[in-house]
Structure formats: C-alpha cells, structure tokens
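One protein chain omitted, others in place.
Here is chain A:
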Amino acid sequence: MSAFEVLRFAVRGIGANKLRSSLTMLGILIGVAAVILLVAVGNGSARQVADRIEALGTKTLTVQGVGGSGALTPALAEALQDPVLAPDVASVSPVSSTQATLTYQGTDHSVQQLVGSSPSYFAASNSPIGAGTAFTADDVAQGRPVIVIGRTVADELFPGVDAVGEEITVNGALFSVIGVLDEKSSASGFMDANDVAIAPLTAVQQALTGYGPLTSIVVEARTPEKVTDAQSQVALILSQRIQVSAGSTNQPYRIQNASQLLQTQTETADTFTTLLGAVASISLLVGGIGITNIMLVTVTERTREIGIRKALGAPRRVILTQFLAEATMLSLIGGGLGVAAAFVGSTFTIVGVRPVIVPSSIALALCVSVAIGLFFGSVPANRAAGLRPIDALRYE
C-alpha cells in the first residue's frame, strides 16, 4: 500500500470527526502561535531597547564627575583631544548642565537639562538640528548668548510659532534661539529626551553655572568598534591628569560606555525572551497531550473498525502508519495554522512592543509540533496496531 493511500485514509479519519479534530488542532495552533509570538515580542522589545540606546550614540563615552570633586575642567577636556595619546577619539565636548527656567513673553518652561557645550556635542549626542542652525566654535569662543532648544521646549514656549530668531530669557539672562532640534525618541520612559536646550559652554558658564567644574565630558570615538580603545586611551590620560589624593580609593570620575549599556540591556532582553518562550512551550506541550488524548479516544472508538480492517488483511504496519499519519497531520495542520496566526498577530503592537518574528522560532515550533504528533500519537497507534483481530472485532 502506497504512502499516498495511507495519507488518504488518514485524511478520511480526520475528516470523520471534524469538530474533535479542529479542537485538537486548536490546541496545537495556540501552542505554536504562542511560542512564535511571545518570542517575537521578546525579540521586538530587545530590538526596541537596542534602537533607543543606538539613538543615544554607540560611539560615545561619557566621563562623569563623581561627588562634586571638581576634577573635570575645560582644560582637561582639551587634553583629551590628543592625536598622539588618544588617536581613536574623534571629538571631545565639555558639558556643563543645569536645570533652568526659560521664559518667553510671560510663558515659563522649566527645562530638565540645559546643556552648555561645544558644537561637537550635537553630533556626539546624536541630536541633529531640525530648524535653524547650530552654534559655532566662534560662538563658544565669544560666549554669545545663543541657544538651540529641543522639540518639547519649542512646543511649550512657541506653540504654532517659529521659534528661530526669537529672544528668550534663561534664568533671567537673555538668549536668542537660533535652532530647534529634531524630534528624538526617548531613551527611557522617565526622561523626555526632547526637553532639552543646548547653548555655548562659555555663555552658560557666564550666565548660569559659573566657571566651576564641568558636569561631564562627552567623548566621541571614531567608529563604534573603537569605543573600547578610545575608553582606555581616555582613562589613561585622565589618570595622568587627575591626581587622586592619598588615602582616597574612589576615582573622582566615572566613564560610561553606551555599548556596555547596550550589552547589559540585550542580555536582560534575552533572558526575557527565553522566559516567554518557556512559558509558551508549556502551552505547546499541553496541546501535545491533547493530541494523545484524542488519538486514544479515536483508537478506542474505532477498535471495531481496526478489527474489520485487520480481518480484511490490513498488516500491522499499515494500521500503525495510518494512525501515526493522522496524529502527525493534526499537529502539522495545527502548527501551520499557528504560524499563520502568529504572522497575523505580529502585525499588531503588543504591550507597546512591535513583535519581530525570529525565523528560527518558526522552524523550531513547527518541528516540535510534528515531533509531538509523532511521539504522542505513537502510543495509541501502537495500541491499535497490536490488537488481535478477533479482540478488536468483539470490542463493543
């Protein structure tokens, strides 16, 4: 008897009880769809985190002053720009940041971050200009009171009005707006990345923060791959320049690396994905047990039929393959529909995450569902095939 013939018998067997077959398939469908979709959600959230961190700039290092030590000075920032000692550093932006209240024609807005820096900060912090222009090195040298504001600030102070060219006061000092930043995706849920204003370092120091120590120094590496090299070069220069007082074990600064942050976040997301996948696998297993149950019921119910078939000369192998084929077909069709359901489901945004389907999860879920069909179907199929014809015929 040909394989095609066996398949036809199996299809007829499945079709004989459509409701039961479709409920069984539903179990596998849900299992497979859950595995693919939940892994896709995990993957999507990992992708999202990576995108956000990349938006911060993966090429940048941030040297942060610790505990108000005052170790970071503009002179130190200039020292970092050393083509011999630090060949992998592309740019260095001294940053002095503070909170400030911006006022325009009686409207107040308290900006979370008023950054005083150099023109290279725009590139290093991945903040392109949307309208107007950035300030220049000359503006920094002259200490001109010009300012570039973020999207949120522009919306607050200049609703429906072009902000460029207007004059605003920053904590009482007059600044003219020369540019507005492009809208930026928020790096984290806590802070609005668009609630920012950037002005020349000298102007900010003169009007607001005074000529004290810098808040941080943003260092941009030449390529994302050179970040680690740049970090060690920066660390070397800093350790030479900053004398740690005897008895103190703490370094007065800390170097943060966006790619390290990325790695940590990716690992967290991977754990998350694995966890989701494990939960979904359980539902796939439950679907498999459903198949065993249905096949057992089917075999019991069709014992007489098996007896008839054996009396007509069906060999053991044919009975075995027929029931195995039925179980496998149930799981395969269920699995296929599950993949389709997962594809449909992945077009929707789930808990704020856009799922990204992992191709290997499809292959895995399908293989597992077929394996479940074969494995869980083999027990009842064996029972059916092993029956003595007379016992099967007498079964009521």
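Everything that follows uses one rule, which is that contacts are C-beta pairs under 8 Å (C-beta built on N, C-alpha and C of every residue); 3 or more make two chains touch, one makes a residue touch a chain; residues count from 1.
Simple rule for what comes next: contacts and distances are computed from a predicted model.
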Record-based protein name (UniProt) of the chain missing from this complex, from "NADH-quinone oxidoreductase subunit C", "ABC transmembrane type-1 domain-containing protein", "ABC transporter ATP-binding protein" or "UDP-glucose 4-epimerase": "ABC transporter ATP-binding protein"
Per the touch definition above, residue among A:Ala16, A:Ala173 or A:Leu285 touching the missing chain: A:Ala16
Which of A:Leu261, A:Ile308 or A:Leu332 contacts the chain that the document leaves out: A:Ile308
Those residues of chain A which, in the complete complex, touch the missing chain: 1-2, 5, 12, 16, 304-305, 307-318, 388-390, 393
